[in-house]
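Read the structure below first, then the notes.
One protein chain is absent from this view; the other protein chains keep their places.
Now for chain A:
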Amino acid sequence: MSGRSQRATSRVLLIGPAFVVIVVLMVVPLALMAWISIQERDYAGGVVWGSLTPDAYVRFLFERNLDDTVSLSFDYLRIIARSFWLSAMTTAISLAIGFPTAFFMATRPRRWRGVLVFMVTLPFWTNLLVRNYSWILILRDHGTINGLLEWLGVISQPLPLLNNQFAVAVGLTYSFLPFMVLPIYTSLEKLDLSLVEAAFDLYAGRWRALRHVVLPLSLPGIVAGSALVFMPCLGSYVTPELLGGGKTLMIGNLIGMQFGSARNWPFGAALGMLLLAILLIGLAIYALRKPSGEEASA
């Protein structure tokens, strides 16, 4: 009896801290955000507590004209679409760069691998703002790249590398690439290389060994890496702000603006809720998909 209650006590003690952290740091802020998103806006900033209205959600697709009529507007949807597009691009580019990198790392002698992993995480030791500013130096009209190309005589006019979607994609890829490399590296490192030899032995050339053996077996790493890149990209704020030059707004910037200059807290909170809902739906679809993907490939 006492043994059982002791076990119950230790269970509470073990789970307790994590439970408190999750409640205080996740559930409470989320609930607060959901609550704010259905309040009436206070034009001076903040909200008028207690006056419920779906205005913030309506505003997402409909515009209230001066004469109080309401008309359809896709401005915000466009920003969301652009966010998805840029995030998808970033994920694809990260995968294209990250997979070969991870493969290279995983096939080095064991004593080198630790060093390589450290090198991949090296950018994290520098501040995100500093890293984004240095990209400005590299990409701007008279920056490193344009300067070099002009000096080489390849171009006479500077290429428009900064303050556009390209710059944002570059910056996001740079920021989140390690999140792609590390999970893929982990799954590739576990891969038994004799399986690749077996594929070669059974007449699979390099590409087909990659496609039929290496890729399916590193799929968990690829999925994890893609999720780890895509999701923070979608909500990114600093990179589009600095490298997009204020022209390439993403959801993060839009939300930031609502709590800042636009002073529309409910709308900002509603945008946050929408983003969360979209991501949750995506995750749910992934979690409920057919458990194993290889079945169809035979």
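What we mean here is this: a residue touches a chain if its C-beta (ideal position, glycine included) is under 8 Å from a C-beta of that chain, and two chains touch if they have at least 3 such contacts; residues count from 1.
Assume contacts and distances are computed from a predicted model.
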Chain left out of the displayed complex - its UniProt protein name, from "Linoleoyl-CoA desaturase", "Oxidoreductase", "Spermidine/putrescine import ATP-binding protein PotA" or "Formate dehydrogenase subunit alpha": "Spermidine/putrescine import ATP-binding protein PotA"
For the chain left off this view, which of A:R131, A:H212 or A:R263 is in contact with it? A:H212
Going by the contact rule already stated, which one of A:I15, A:L195 or A:L283 would touch the omitted chain in the full complex? A:L195
Positions on chain A contacted by the hidden chain, ascending: 192, 194-195, 197-205, 208-209, 212-213, 216-217, 292, 294, 298
